[in-house]
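The following block contains the structure, expressed as C-alpha cells.
A single protein chain has been removed from this complex, and every other one stays in its place.
As written, the chain order gives the labels A and B, with residue 1 at the start of each chain.
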Amino acid sequence: MNAGTRSTPQAGNAAGAGLQVRQLALRFGGVHAIRDISFDVAPGEIFAIIGPNGAGKTSVFNVITRVFDPSAGSVSFDGVDITRIARHRVVTHGIARTFQNIELFEGATVLDNLMLGCHRFAEESFLGQCLWSKAVRQSQARLRAHVEEVIDLLDLAPHRNSLITGLPYGVRKVVELARALATKPRLLLLDEPASGLNPEETQDLAFWIDDIRSDLGITVVMVEHDMSLVSEVADRVLCMNLGEALSSGTPRQVQSDPKVIAAYLGGDSE
Amino acid sequence: MRFDYDTSYLDAKRLLRYPAQKLAYAALAILLLAAPWLLPKYYVGELTYLFIMAIASLGLMVLSGYTGQVSLGHAAFLAVGAYAHAWLLSQGAPWLLSIALATAISALVGLLLGLPAIRVSGLYLAMVTLAFAILIEHVLGRWKSVTGGFNGLPVGDPVILGANLSGLKSFYFLALISLVLTVAVLINLMRGKTGRAFVGVRDSEAAAASLGIWVAGYKVLAFVISAAVCGFAGALLAHHVRHITPEGFNLLLSLELVLMVTIGGLGSLRGAILGAFLIGMVPALISQIKPLLGDRIAKQFGLEIFFFGLILAIFVLFEPKGLNGRWLKVKAFFDTFPLYRKDVFRRGKTYMKSERYR
Partner (left out) sequence: MPPEIIANLQLALNGMATGAIYALVALGLVITYKATEVLNFAHGDVLMASAFVAWGLIVGLGLPFWLAALLTVAFAAVLSWQIDARIMRRIVGQPQFAGVMLTIAIAFMLRGLVSMFFGPESRSYPTPWTQQSTHIGPVVVSDLNLVILAVALLLTALIYVFLRRTALGVSIQAASQNQLAAYLSGIRVKRVTSLVWALAGAVSGACGLLLAPIALVDISLWIVVLKALAALVLGGFGSIPGAILGGLLLGLIEQFAGVYLPDGSKDVAAYVVLIATLVLWPRGLLGEAHGRRV
C-alpha cells in the first residue's frame, strides 16, 4: 500500500458515498499541521487514524468539522462538498464528533447535555417557547423519548439527573459519546475515545463501537493510540506522521509496515 | 425524604410539582396582592422599586447567567428604555405603544452592541460593555435636543386606556403584573430550546457548534433579549422616579445590577429576583440604621457603597453560588431529610490554571 494514494475501493462503495478527503492541507503560518492527506471511508466502515503526537490527526477532525479552514484540498461526505460550510451546519449533514479533552456542558445534567444533542430536531418557534405552547411541549417529549433510547443503549440510566461536575472520568467519556449519538449521525468522529479508560471500560467501548456500526449503521472514524482497541474494531487503519499519510490498510498490515514502526521509534505497544 | 415519581416526560419540566410548592406560591401571591393595604405607604413604594429592579436583574441574568456573557454596563439599556419611553410620551404617544417602542428601541441598541461584542469574550467583553455604558451616559448628557441634557426629562403619568395608574397602589400593581409577565415569558424561554442553547454556549462553544447551535446567533439573541427586558424595566423606572437624568443610570447602577445577578446566583431566574431584592433593599436599610449610628450626612453615601462591597465580598468568598445556591441547599436538606449530608456541596481544592493558555 503506497502512502498518500487513494485507498483501494471497497465492495459496495458507490461513487461519492461515504467520506472523501482529497489533498487536504492545513497551515498555521509556518507550521504545517497537515501537508497532503487523502483517504476514503466507505459507508458502514470503522476507520482508525493512528500516529505519533503532533501528526495532525486531531487537525484532520478539526478541518472536517469546520473548526479550521483548510489551506488546500477538499472534504466531501455522501457526495456533498462540505469543505467550506458553516461550522454549525456540520451536524445537519450527519456528522457528529467527540472531543479529545471532554467538552461537556459542566453546569448541566447528563439529561440536559443529551437534550442539547437533539437541538437540531427541536421544533420550537420563538413565540411558541414564550407561551410554552402545545407544539413546544410535544417537541420536548419527542426529544426526550429519543434521548432515553440513547441512555438505554449506553447504560447511562443511573446518571440521568446527575450534574456533570460530579461524574467520574469514564462516565463522562460515555456521556460525550451519547451526546454525539443523540444527533442521529451517519458519520461519527471519535477523538481518542479510549484515552484515560481502564481495560474494562475500553472493552465496553469496543462492544459499543461495534454495535453502533452494526445496529445503527453509522460510519465511525476514530483517532486512537490504543492499538489493541484499533486491532479489535477497526476495518482499516491510516497511519499519519508529520501531517502526511504514512501507511494505510488493515490493522495488521499497518502494524507490520516498517515505516510505521520507524515512526513510532522501535515499535508500538500491542 | 422526597422521591420524584414522574409518569410522563413533561413532568420533569412542570413548574409546580409538589403540593407544598403550590401552597407556598399561592401564599406568596396572596401576600403580594394584599400588600398595598397591609404595609405603610413607604414600603409599598419600596416594593414597587424592587419589582422594577427585579425585571432588570432578570434581563441581565439571561445574558450573564445563562449565556455566560459578562456585562458591566447594563444600566445603558435601562437608560435607553427610560429615555425612549419618556420622549415618546412627551410626543403624545399612547402608553402601550410607547412602552412597546421603547422596548424595541432598547432591543435594537442591544443588537448594535451585541454584533461587535460577540467577537470578544470574558474580561474583554466586560471592558467593552463598561466603556459602552459610559459612552451612552455621555451621549445622553450631550444630546440636549432629545434628552434635555444633564437637566434631564420629566416623565408623564402612565395612562393606559384612559386609566391613570400613577397612584401608589395602581402603579404597584402595574409593576407587579409586569414582573409576573416577564418571569413567565423568561421561564418558558429558558426551559425551551433557546435556554438550553444559551447554557450550551456558556459552557462550551466548541461543543455547542458541533451540535448545530449557531453560537454567534445565540449570543446576539441573548444580548437582544437582555436589552429588551432591561429597556422595559427602564421605562417603568422612569415612571417611578418621575424625572430622569443621565446620572441616574451611571456606572454604579450597572455594577449594582451585576451584584444582583452574582449574589442571586448565576444561571437561575429565582436568583435574579432574590438578588434584586437584597441589593435593592440596601439603600432603604442604610437609611433606617443611619440615625442609630449618628453619622454626618456626608458619610451616608460612603456607608451604602461600603455595604455593597461587603455583601459582595461575603458572597464571593463563602457562597459563590449565591442566594439561589443557598436556597437549593436548604431545599436539599428538607428533600433528603434525615439523610442530608453536609459534604454533598463541598468544594474541592482547586489550583489556578491560566485561562489564557488552555
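Convention: contacts are C-beta pairs under 8 Å (C-beta built on N, C-alpha and C of every residue); 3 or more make two chains touch, one makes a residue touch a chain.
Quick caveat: nothing in here was measured; it's all calculated off a predicted structure.
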| item | value |
| --- | --- |
| Absent-chain contact - pick from B:L16, B:I30 or B:V316 | B:V316 |
| Of B:M127, B:V241 or B:A332, the one touching the omitted chain in the full complex | B:M127 |
| Options B:L174, B:V224 or B:L255, residue touching the unrepresented chain | B:L255 |
| Chain B residues touching the omitted chain (full complex) | 70, 116-117, 119-120, 122-124, 126-128, 130-132, 134-135, 138, 142, 206, 255, 258, 262, 295-296, 298-299, 301-310, 312-313, 316-317, 320, 349-358 |
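Simple rule for what comes next: only the chains that are shown with their structure count from here on.
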| item | value |
| --- | --- |
| Gap in Å, rounded to a whole number, between the CA centres of chain B and chain A | 41 |
| Contact set on chain B toward chain A in their complex | 8-10, 12-13, 185, 188-189, 191-194, 196-197, 199-200, 202-204, 206-215, 267 |
| Residues of chain A defined as touching chain B within the complex | 65, 67, 86-92, 96-97, 99, 103-108, 111-112, 115-117, 119-120, 122, 124, 126, 128-132, 136-137, 139-141, 144-145, 179, 183 |
